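Left out: one protein chain. Kept in place: all the others.
Chain IDs A, B and C follow the sequence of writing; residue 1 opens each chain.
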Amino acid sequence: MMGAGDDDALDLSVELGSLRLRNPIIAASGCYNRGAEFGRIMDVAAYGAVTLKSVTREPRLGNEMPRLLSTPGGLLNAIGLQGPGIAYFLEHEAPKLAAVPSAVIASVAGFSVAEFAEVASRMDGIPGIVAIELDVSCPNVDAEGACFAEDPASTAAVVEAVKARVTKVPVIAKLTPNVSDIKPVARAAEAAGADALSLINSLRGMSVDVDRARPWLANRSGGLTGPAIRPVGVYHVWEAATAVKIPIIGMGGIETGRDALEYLMAGATAISIGTANFRDPLAPLHVGETIAAELRKRSFTRVRSLTGMANPGFAGARA
Amino acid sequence: MMGAGDDDALDLSVELGSLRLRNPIIAASGCYNRGAEFGRIMDVAAYGAVTLKSVTREPRLGNEMPRLLSTPGGLLNAIGLQGPGIAYFLEHEAPKLAAVPSAVIASVAGFSVAEFAEVASRMDGIPGIVAIELDVSCPNVDAEGACFAEDPASTAAVVEAVKARVTKVPVIAKLTPNVSDIKPVARAAEAAGADALSLINSLRGMSVDVDRARPWLANRSGGLTGPAIRPVGVYHVWEAATAVKIPIIGMGGIETGRDALEYLMAGATAISIGTANFRDPLAPLHVGETIAAELRKRSFTRVRSLTGMANPGFAGARA
Amino acid sequence: MVSTPLLEAAELISRERVAPGFWCLGFRSPEIARRARPAHYVAIDLPGTFSVRLPLGIWTARDDTFTLLFREWGERTTRLACIADHEPLSIIGPLGNEFSLPDTGKRAVIVAGGIGVVPFWLLVRELLAAKVRTTVVLGARSKHMLVGVDELRALGADVKICTDDGSAGTRATALDLARELAPPDVFYGCGPPPLLRALSEHANAAGIPCQISMEETFGCSMGTCWGCVVPIRRGSPQAVGYPHASDEKREYDFARVCVDGTVFWSREILWNR
Partner (left out) sequence: MVSTPLLEAAELISRERVAPGFWCLGFRSPEIARRARPAHYVAIDLPGTFSVRLPLGIWTARDDTFTLLFREWGERTTRLACIADHEPLSIIGPLGNEFSLPDTGKRAVIVAGGIGVVPFWLLVRELLAAKVRTTVVLGARSKHMLVGVDELRALGADVKICTDDGSAGTRATALDLARELAPPDVFYGCGPPPLLRALSEHANAAGIPCQISMEETFGCSMGTCWGCVVPIRRGSPQAVGYPHASDEKREYDFARVCVDGTVFWSREILWNR
C-alpha cells in the first residue's frame, strides 16, 4: 500500500500552524485512535495524522448501552467520552505513540476551562504528540451546562487558557455545527490564539425505539455523523473559511476523495475521516489517490492550491 | 384507497388549537401543495391536512438553476420561495381550495414583520384555509439579514404581529433546526400567542461541484431535508415538547409509519411528510395504517395517547 | 400533450450490459408500456436507498413491456443496474409531454448526444409509421459510449454515427454531421446542454423548427416542488408565469421540465438569460 504522499511530482504536505503534515488526510477523534485496531488490516501511514480519542482529567466509564444506532446515511453515537483519564493516558498510552507511523494529534475534552488547561498542559511536549485538539463540545459545568462550542466567549476562554499553558505544539479548536452561525465562534477561537480549527463535530440528534416507547440510546440523545451530515459540514467549513485566516480541518461524512475535495475547495486545508473508517478502512488511501489525480488533472503541484478554490470569500492564506 | 381515519374503532383525530383534523398526517409546505399533481396518482384525502407552498407579498421567481441535489439520505434544495405573491394567490389559487378533499393550511413567508402581518391577514378567513403557518426561516431584512427563527425575539415579533391581525384561524409558527437550543424560540413563539408549532424546517447545508470548483446549487447553500435529518428533527421535537404546552407538528425525514411514531412519541401531536412524497406518494396511507396498527397493538383508541409517550419531560396536554 | 401517469409495479424481465457502465433493463409494466409516447419518462423508487425517485426516459416499448437504457452515474443508477429479479420496483409513469410530429412526407433530423439517444426509439418508430423521412445523427465521446445504434437501425432508420475521438464513425460532433445534411423540416435534439444549445442556435438561425428534450435535477418528478425549472420566453404556452407582475421587465418565465416538458421548442428556451 502506498501512502498518498509518495507521488514524487506532487506536494501533498500541508501546514497547520507550525505543524507540517506529509498529507492532508487525518483520522478523526474517537474513530481511529492511534491505529492499533485498524492497523491490523490497513497501513496507518496512509494518514498524514491520526487524532486520538478525547482525554479527560478523570477516568470516565462513558454512557450506558446502547450507545450506537444506524440512521439513514448516518450513525448516532453516545459513547460518553469513555476513557482512562489523563494520568493513565500519560503512563500507559503516551509511551506507545512514538511507534505510530503517522503524526499524532492528541484530543482533550473537559467540563471546565480549568480542566482543559490542566489536561492540555500535561499533554504538551509529550514525545509523539504534534498538536492538541480541543473538543469543546462538552457541556460547561461552570456555566450551567451550556456547551462551550455553542458560545464564542466560552470557546475563547478555553482556547486562551490552553494557549497560556501549551507552548510546544499548535492548538486546534474543534467546533460544533449546533449553532446558527459558526463565524462568531470561529473568529473568537482565532482571536484567542487557536492555531487551527477543526469542524464539524457531530450534529445533535436522537431516535425513539417505537416498540419500547423510549429513546434508542441510553443517553437519550447522541451525535449524528457520517455521510448524512456532509452538506452541513461543507456549509460550516465554507462559512468559517470566510471568517478566519487560520487553517481549517474539515470533516463530517467524508467517505471518498470527491467528498474530501468538496471540503478542500470550500476552504479546508486538511480533512478528517471519522465514521467512514467503520465502513471502508482503506478510505484514507482512496482519498489520497483521488486528491493526487485531481491535482494532476488540474496541473497543480501542491494540494494547498485546492484550498478555498470554490469559495470566493475565502479569507485564509492560500500559501 | 382508504384514508387512515376510516377505521371505526379508532380515533385518529387531533387538535391544533381550535382546529380539529381527522387524522394527524399533514403534507409539508413546498412538497405537495394542494395535491393537484400528486392527486393524479394517489388519494389526497389520505392527508388530514395539506400545507400550501409558502406565499410572499410580491411574486418571486426564485433562485437560479440548479436548485436541487441528492445527498446521502437527503435532498438539498434552494427553490428560493418561487411563487406568485399574495394578490395572484388570492385571485387564482384560493378559489380552488374548497375542492381539496383535505383541510388546507396556508403558509406565509416574509422578509419583515410587516410583510408577515399583511400577507397572513389577507389569508385570514379565506374559505378552505383552516390554519396559517408562518415560515419564519427567511432572513429578516429589518435586522441585517439574520433569520427570524434563529432568534426568540424576532420569532415572537412575527407571531405577535400576525396574531394581532389573524382572528379566524389558528396560527402555527414553523421553527428552524439551525439553532443551538430550540427551547427559547419555542417558548417565545408560545408566549407570543402561537397556537401550535411546526418543526423542523430544513437544515442548512451545501455541496461543492468538484469538477467545476463551485457550489452545486446556484444559490450556494440550501436546505437539507429527507431521512438524513430525521434524528435532528426528532431531537428538536423532543426538546420543544419539554418547553411548551401548545401542540407540535413534527417533521423531518418521515417516510414510514415507524418514523411518524418516533415523532409522536417524542412529543408531536401531528406529523408532516415532505420529501418522502418525492419517493413514495403513498406514504401518508402507509403511515396511517402503521399508526392504526400501533394503536391496536397497544389497545389504545386515540392517537393522542401516543403523543409524548417516550418523553418523561413532555409538557403538553395529552388531551 | 401531458401524460396521465400512474403508479405501477414493475417486474424485471431482462438485463443487458450494452457497454461499459451502460445498461438496458426490460420491465413488464403493462399500463405504462401501453401509454408510452415519444419523450415520456418514468420515475423509479429504488428499494434500499433513501433517495427521491430516479427519472429515466423510456427507450423501447412493445406490448406490455418497456426498456430503460441508462448509464451508471451515482447511487440510484448503480443500484438499478444490479436490481434483483425478485425485488419489487414501484414506477410512476409515463410522465412528461411528448414530441409533436410533422406531416407525412416531411424530413426530420434527430440529433442525439450519448445517452441522449433514449427518447428517439419511440420517436423514430412514430416518424417512420407517419412516413416522415428520418435521419438520426448520433454522437458520443468514443465508441464505448455509443449506445442504441442497432435498435434504431432495426427500426429501419437511417443512422449516422460520429465520435469525438474518431473511434467509431466520423470524427465530428453530432451537430457538425447534422449541418452537412440538407436542411430538414424539423430538428429533434437530446443530449448534453452544450450540444442542445448549439443545435438550438443553428435551428433558430436557419428558421427550422426544433424540439429539444431537456434535463434538470428532479425532486418530485410531478410538478409540485419547482426544483426543475428552466427559463423560457415569457408568455410561452409552456411557461408557468405570473402575468400580473407586469411591472417587471424580465423577458423570461419558468417552466417545469418534469411536467411542462421535457420537450420545448428551441425558440422558447432562453439559453442566455
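As a convention for this text, contacts are C-beta pairs under 8 Å (C-beta built on N, C-alpha and C of every residue); 3 or more make two chains touch, one makes a residue touch a chain.
As the structure is a computational prediction, the values presented were derived from the model and not from experiment.
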item: Neighbouring displayed chains - absent chain, whole complex; value: A, C
item: Option touching the unshown chain, where A:Ser198, A:Asn277, A:Thr290 or A:Asn311 are the choices; value: A:Asn277
item: Of A:Ile129, A:Ala228 or A:Ala292, the one touching the omitted chain in the full complex; value: A:Ala228
item: Contact partner of the left-out chain, one of A:Cys31, A:Ala117, A:Ile254 or A:Ala268; value: A:Cys31
item: In chain C, positions touching the absent partner; value: 47-49, 75, 78-79, 82-84, 86-87
item: Chain A, residues in touch with the chain not shown (by the definition above); value: 30-33, 36-38, 40-42, 53, 58-59, 61-62, 65-70, 72-75, 77, 79, 82, 84-85, 87-88, 91, 226-228, 255, 275, 277-282
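Quick note on the criterion: only the chains that are shown with their structure count from here on.
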item: Chain hops separating chain C from chain A, counting only touching neighbours; value: 2
item: Interchain centroid distance [CA atoms averaged], chain A/chain C, Å; value: 45
item: Interchain centroid distance [CA atoms averaged], chain A/chain B, Å; value: 34
item: Chain B residues counted as touching two or more neighbouring chains; value: 72-74, 226-228
item: Touching two or more other chains - residues of chain C; value: 50
